[in-house]
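Notes follow the structure.
Removed: one protein chain of the complex. Kept in place: all other protein chains.
A, B and C are the chain letters, set down in written order, and residue numbers restart from 1 in every chain.
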Amino acid sequence: MKGYVFHGPGQSAWEDVPDPAIKEPTDAIVRVGAVTICGTDLHILKGDVPEVRPGTVLGHEAVGEIMEVGSDVRTVRPGDRVLVSCISSCGRCRFCREGMYGQCRGGGGWILGHLIDGTQAEYVRVPYADLSVHALPGAVDDKDAVLLADIFPTSYEVGVLNGRVRPGDTLAVVGAGPIGLAAIATARLFSPERVVAVDRAASRLEAARKLGADAVADADEDPEQLIADLTDGLGADVVIEAVGVPESFELCTRMVRPGGHVANIGVHGRPATLHLEDLWIKNVTITTGLVDTHSTPTLLRMAAAGRLPTSQLVTHTFPLNDMEKAYDVFSRAADTGALKVVLGAPSHEDLAVPTA
Amino acid sequence: MKGYVFHGPGQSAWEDVPDPAIKEPTDAIVRVGAVTICGTDLHILKGDVPEVRPGTVLGHEAVGEIMEVGSDVRTVRPGDRVLVSCISSCGRCRFCREGMYGQCRGGGGWILGHLIDGTQAEYVRVPYADLSVHALPGAVDDKDAVLLADIFPTSYEVGVLNGRVRPGDTLAVVGAGPIGLAAIATARLFSPERVVAVDRAASRLEAARKLGADAVADADEDPEQLIADLTDGLGADVVIEAVGVPESFELCTRMVRPGGHVANIGVHGRPATLHLEDLWIKNVTITTGLVDTHSTPTLLRMAAAGRLPTSQLVTHTFPLNDMEKAYDVFSRAADTGALKVVLGAPSHEDLAVPTA
Amino acid sequence: MKGYVFHGPGQSAWEDVPDPAIKEPTDAIVRVGAVTICGTDLHILKGDVPEVRPGTVLGHEAVGEIMEVGSDVRTVRPGDRVLVSCISSCGRCRFCREGMYGQCRGGGGWILGHLIDGTQAEYVRVPYADLSVHALPGAVDDKDAVLLADIFPTSYEVGVLNGRVRPGDTLAVVGAGPIGLAAIATARLFSPERVVAVDRAASRLEAARKLGADAVADADEDPEQLIADLTDGLGADVVIEAVGVPESFELCTRMVRPGGHVANIGVHGRPATLHLEDLWIKNVTITTGLVDTHSTPTLLRMAAAGRLPTSQLVTHTFPLNDMEKAYDVFSRAADTGALKVVLGAPSHEDLAVPTA
Partner (left out) sequence: MKGYVFHGPGQSAWEDVPDPAIKEPTDAIVRVGAVTICGTDLHILKGDVPEVRPGTVLGHEAVGEIMEVGSDVRTVRPGDRVLVSCISSCGRCRFCREGMYGQCRGGGGWILGHLIDGTQAEYVRVPYADLSVHALPGAVDDKDAVLLADIFPTSYEVGVLNGRVRPGDTLAVVGAGPIGLAAIATARLFSPERVVAVDRAASRLEAARKLGADAVADADEDPEQLIADLTDGLGADVVIEAVGVPESFELCTRMVRPGGHVANIGVHGRPATLHLEDLWIKNVTITTGLVDTHSTPTLLRMAAAGRLPTSQLVTHTFPLNDMEKAYDVFSRAADTGALKVVLGAPSHEDLAVPTA
């Protein structure tokens, strides 16, 4: 089959690789119908994630069809249309039993496209299939569903739920890339009074407005002052960090009100400065986290009910074979305006126009 | 009357000052029966708290008797024996209505011995008396009660409750000074499986053991390894910072398990480094806070029921007039072994031996 | 002035009464701009609330202007436009300090139009004004604001918050009168997947649909089966009781799923049967409660932001002098289709057509 293979920093290709096969009785083989590219994949390509060995097929998000299951798999069967979660769960370890699948000690966690071959391929082997894939309601099409593999549960759990967004809150989201935009979209499930998006790119702020941001601020034009003006000088109830650099995190800790929450979603490569000389007295709660995907069943129900604007984040669609082109478009987001690119899913245009 | 007056960095004296008088109808005048000295008072003396103006009477903790109340005071009356809380509460602002008295926007918060004259005197004016003093049960003697003005609610709220200590937890407390020791004592209300105290002073680790620490570690002898050994390498469920320096805070963030809590109690003067490059993926919750004293009624009930080892923290008692001597002993804790010093309360020896 | 006075069961009149005056330094006198009638007022008229003494002016909901304040009132002043909450709060008792104002032990709680003269009059004395009235944002007009005095916080706190409605939930609301409708409206702040309204009156079910119910069920046509069909036989995540009769409560306990919540808002006059022989094993949580109005500031912000459909519940408006007519219309809701009637607030028609 074809797969997108990492060959070391700066080297990768859509190329022939062996078909995956069942290795453990808890495995499933999934034929990939739709897949997307994550910012993390770009980090891997740059060499920032050294535990990814050359030769690994990338990708940790997919929608597809079950082709084969191991002898212990009970909840799905061949022919089922499923969502492949970015997180696998052994279901037996302490963390899985507490719903913290991202911290799985039993061989799960984030493994696809990281420690084992991933989803950017025609087929993928999914370990612990019973707890790591989700049967898809017919009402959710592939392009929407694939965003529930990672970006939506990540934004919702690590941003919105950790940040404890509540009705009436002022929420600031720093970073209006795909993750920040999904945080805006899912924060609205808790009806904040207002959502303020902060970014440097006007196009992303425009996207934030479309997804429901009530106000936007250029990161270089004193977003702290805007938040202060909107909140009688108190600060935001919740601030979500969706960039992953120290400056952004530090901005978040300056924008939060006493008693408020800073929820970090960003993937950081460097330490930040925590101004405890100001913060010790402020009753602030700061959270970090890898997604657990415990919210995926809830998000699937919401998507099926038409209550999640998933497709608004998809700016580009490609056939699966155009993986290299899709990577190119996604990696040059500043030029291309890419938010999420989806491969393999028929676009609405495709669906609307008979191919004959 | 006599009071302990701050005259600028390095200058202070127990000297004559005018008697306080009712200024607002919500005020009460309290005759001070027992008072203690806080580490924060030492910071003020050094000049670290610039908003304290020369001429201010220090002190924010006391037990005493109500002498006079303003016309709006309803819950206490002259003759009542009361605890004067370190935090005053206007009761009307947004934060007070949510129980966050420490963040009061209506003229309360930490004001005694800070923005107005405090408790280290023969009499003190207490604003917002209805919400800022607590009638004392007879079963709690002065020496125990005065520790409920600040150190016990601080340790309990900002350490134990913010840290969400639960039955069965492994808890590490970094810093076994008075605040850390009170954190150990109040953490036991939630029955952790084990409490590990970390400090550099053997005498403090010994005190920690007496207050219920199950294990102790010298801060210089790899406390991280001890925690790892005790927890199958996972880390502590809860880590409480009770020192207030960057090194200590950073140690805390290395000792916490995935999904665990770091509760900062320490008063910091410098920023710390937050290693987000390690922590972003760890589902860690970090909290900071000034005490609100919302727990004081609960702690008073527990003290009255004999369930708080308050008096174990009192190493020295003095007559009120020996304020300067008490400061000297408290400020040289490394030499004197002082934990908490209490002035004014008759010691048990005093009570036992008639002075005639 | 004029006021609506209860003279014993079945007897009441809009008649001359003495003007109220400041009695306590914490009082305020409010000129009533808009007022509404509550189902509880009808109960009082029937004699179901024996602690209401003949001679009492009824009403516990109002919007108006502060005319005079006692010497201790600090947060409002004459000329301020305010919401008069149905619950007064002394701010000093144990319950007020915990935000449970409805259980106030210091002379507050539900007193207006119950233990003291109420708001269905030209002027009303409001005790504990600092904590019992709320300054009104200009963006909220009288007719909307007056619904935040009781019905919206009641539905939100006692129904939605107690019931812990969460994104993705199936919520059943039994009773689509004003309280049930407000529960539907405020539940949507937490984005349930679907809301099912149950009632006997087709007109109320129609109103429920307009306020956002996704499905409706006639109470006599097996609503249990509908819920079961929608939830794979499990039952609703949350069921809100908004009728106040045993049959309705018992229906709620049959419709809830294992692990779900039944939140009772209904005012009951008779005991219900609790089928513990079925429920003991089901992990069900049942809550009851009088409103505390701790959520009023949040709801006011949401109303000002245009996020609460308050005015949709107002079916009739009257001048204040038409109190008796308004009671007649409200008490014959089955015939008149009345949901909430508002007196005193200019209707939009009035505003649109100059009176000259």
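By our rule, contacts are C-beta pairs under 8 Å (C-beta built on N, C-alpha and C of every residue); 3 or more make two chains touch, one makes a residue touch a chain.
Everything numeric in this text was worked out from a predicted model, so none of it was measured.
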Sort by label and list the shown chains the missing chain touches. A, B, C
In the complete assembly, which of B:D48, B:E193, B:E221 or B:E247 touches the absent chain? B:E193
In the whole complex, of A:C104, A:L131 or A:A236, the residue touching the missing chain would be A:L131
Sole touch to the unshown chain from A:R94, A:R200, A:H275 or A:K325: residue A:R94
Looking at A:K23, A:R74, A:R270 or A:R332, which makes contact with the chain not pictured? A:R74
Which positions on chain A touch the chain that was left off? 25-26, 71-72, 74-75, 91-92, 94, 97-99, 106, 130-131, 294, 297
Residues on chain B facing the left-out chain by the touch rule are 166-168, 188-191, 193-194, 297-299, 301-302, 305, 307
Extract the touching residues of chain C with respect to the undisplayed chain. 95, 98, 100, 102-103, 244, 246, 249, 258-259, 264, 266-277, 279-290, 292
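What we mean here is this: only the chains that are shown with their structure count from here on.
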Suppose a student superposes the Cα atoms of chain A on chain B; what rotation angle should they report, nearest 5 degrees? 180
Starting from the mean Cα coordinates of chain A and chain C, work out the distance between those two points in Å. 41
With chain centres taken as the means of their Cα atoms, state the distance from chain B to chain C in Å. 43
What parts of chain A, by residue number, touch at least two of the other chains? none
